[in-house]
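Structure incoming, see below.
A single protein chain has been removed from this complex, and every other one stays in its place.
Naming follows writing order (A and B), and every chain is counted from residue 1.
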Amino acid sequence: MSGTPTTVTMRSSTSATRRAPLLAAYAWLVFAFIYLPIIVLIVYSFNRDGVGGFPPRHLTLDWYRQLFGDGAIWTSVLNSLIVAACSVALSLTLGLLAALALDRASFPGKSLFRRLVLLPLILPGIITGLSLLMFAVYAGAHLSLVTVFLGHGTALISVTTTELFAGLQKMDRAQEEASLDLGATPLQTFWRVTLPNLKLSLIAAGLLIFTLSMDEIAVTFFLIGRDNTLPLEIWGRLRRGITPEINAISTLIFAASVILIVIWFQLRTRAQRKAH
Amino acid sequence: MYSRAYKSLVSLPPLLWVGLFLLLPYALMLAHSFWVVRDGFIVHHWNLQNYRTLATNPVYVQVLLRSMSIAASVTLCSLLLGYPLAYYLSFHAGARKEILYQLVIVPLWVSYLVRGYAWKTILGSDGVLNEFLQYLHLTNAPVGFLLYSPFAVILMLTHIYTPFVFLPIYAALEHIPRPAVEASQDLGASPLKTFLRVILPLSLPGLLAGATFAFVLSLGDFLAPLLVGGASGTMIANVVQSLFGAAYDWPLGAAISVCILLITVTLLFLTERLEKRWSFR
Partner (left out) sequence: MSLGSAIPQPLEEERAARPLLEVRAVAKRFGNHEVLKGISLTIAAGEFITLLGESGSGKTTMLRLIAGFEQPSSGEIWMNGSRLDTLPPYKRRVNTVFQQYALFPHLNVRDNVAYGLRVTNTPSNEIDTRVTDALRMVKMESFTSAQPATLSGGQQQRVALARALVNRPLLLLLDEPLSALDANLRKEMQSELKSLQREVGITFLFVTHDQDEAMALSDRIALLRNGALEQVASPREIYSHPATAYTAQFIGQANLLRAEVRGGVATCGALGWPTAVSDGAAVFSLRPEAIRLADAVANSVTDTPAAEVRFSAVVKQQLYGGASELLEIDCGGQTLRVKIPPRGPSSGKQDFSFFAHDAVPVSE
């Protein structure tokens, strides 16, 4: 067979990867540290005798049965889903516009805008949460799921912006020029050319925002009204006393997260491959 | 290529929104830090009293210092765990790199609360760990300091932030041109020397980014102390929380928040500066 793929030269030292047994062992220890608590959590969701104790002796699905009958939890799940969906919509819209603005327009305060939009992700949630709370109070707004989703959507704008900005930079500018050259208006070009190119980035960003919103506690803590989101419902339960039912819902959350992240990862790698 | 109308259309909405819903709230927070509370009402009388209180009142100073020490411990431990992991994945994992990377990311997506709760159940006196140790006859009675202590807070936050710290370090390590690593060995440097002289310096921006992130977020964390911290594990954010709640002193709470914000912004600024100086693309 003639013609080695040129990747032979790029394989560098990986084929001669030195065995580093100590480092490997350490790395696996770190993995164990990261995963063990979660595994313990999952195992004990099946434990009849409660959250503690060792070893777990009697396995049962009772806690899951109890969970499925627990109306308050599922109401909060619904609330979380609604909030998350609205946050996604808000964040994607504003984030898309912001990404376009950063990519194509120059305006005073551009770098300030960039940093400002990143702040909610870098600052501890309590600061953003309290700031928004004060703003809500001064604006005379009632705390409710609406305030929550406005908070989430605003805080998560930069997630979209970062993702889409990268996507825009990678996009072949000539495609838009070709579209205009062929007679399409800027709006048509945006709809038919720009947006499809960003499709994967948009979905990936949307998934990420969805997950972050579903899990958000710190900001939500201060903006919540009477209706609870899932994390706050769990939080309330924790104050009252812990039961393996909480393990059960946690396990389900874990499972859902894993599915989401696998999907997200597939999308991301596909988006990256497409750009090449 | 883009008309002024286009550019205005895309810039104005986000600018206005962010101005209204981010800039204004943060500014409001900043403003409050200069006001005071009198007779249960917030008085818009500009002064520095809150900051003076923070600097002098031993209660606040102590909590702030404890918080910073906890945050520093979390950062250090996360680095000690996250860096070698990232290094292993980047340089030694070969074909399994991608899958292992996903495995590290997964916990990031699992609810913060879930993970915190897991530690709560593990560390308690009837918790899994204590029972496990007694089961193995390593201890006779529950170990007390595991839960409701700064130790527990550090442990939980390290668990949360190790993947966070891993990400930028891994990205930086992946960016290091492999030929440069080979060149170092070619020129006579052993693997250890190569690491110290080439890999570590080039990964520093990522390391700093991760460390800053972990430090700042740990510093301002209020949930971990509530879950596993107990009385001795209270952190500065809990103080803020109560000032906005039962203790009703919004201005003071705002002042603490501004301090945290200043620490954050300063660290970020320094990191960015260093990143620019050391970014050699």
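Methods note: a residue touches a chain if its C-beta (ideal position, glycine included) is under 8 Å from a C-beta of that chain, and two chains touch if they have at least 3 such contacts.
Quick caveat: nothing in here was measured; it's all calculated off a predicted structure.
Only one residue in the set B:Ser8, B:Gln102 or B:Gln185 touches the chain that does not appear here, and it is B:Gln185. For the options B:Leu202, B:Ala237 or B:Leu267, the residue in contact with the chain missing from this view is B:Leu202. Note that of B:Gly94, B:Gly144, B:Pro177 or B:Gly245, the residue touching the chain absent from this view is B:Pro177. Counting the whole complex, the residues of chain B in touch with the unshown chain are 177, 179-180, 182-190, 193-194, 197-198, 201-202, 278, 280-281.
The rule is simple: only the chains that are shown with their structure count from here on.
Residues 1-3, 6-11, 13-15, 17-18, 21-26, 28-29, 32, 81-82, 84-85, 87-89, 91-92, 94, 102-107, 109-115, 117-122, 124, 126-128, 130-132, 134-135, 159, 162-163, 178-179, 181-182, 191, 213, 216-217, 219-223, 227, 237, 240-241, 244, 250, 253-254, 257, 260-261, 264, 268 of chain B are the ones that touch chain A when the two sit in their complex. Against chain B, in their complex, chain A makes its touches with residues 12-14, 17-18, 20, 23-24, 26-27, 30-31, 33-35, 37-38, 40-41, 44, 51-55, 94-95, 97-98, 100-101, 104-105, 107, 113, 116-117, 119-120, 122-128, 130-135, 138, 150, 154, 157, 176-177, 180, 186, 211, 214-215, 217-218, 222, 231, 234-235, 238, 242, 246-247, 250, 253-254, 257-258, 260-262, 265.
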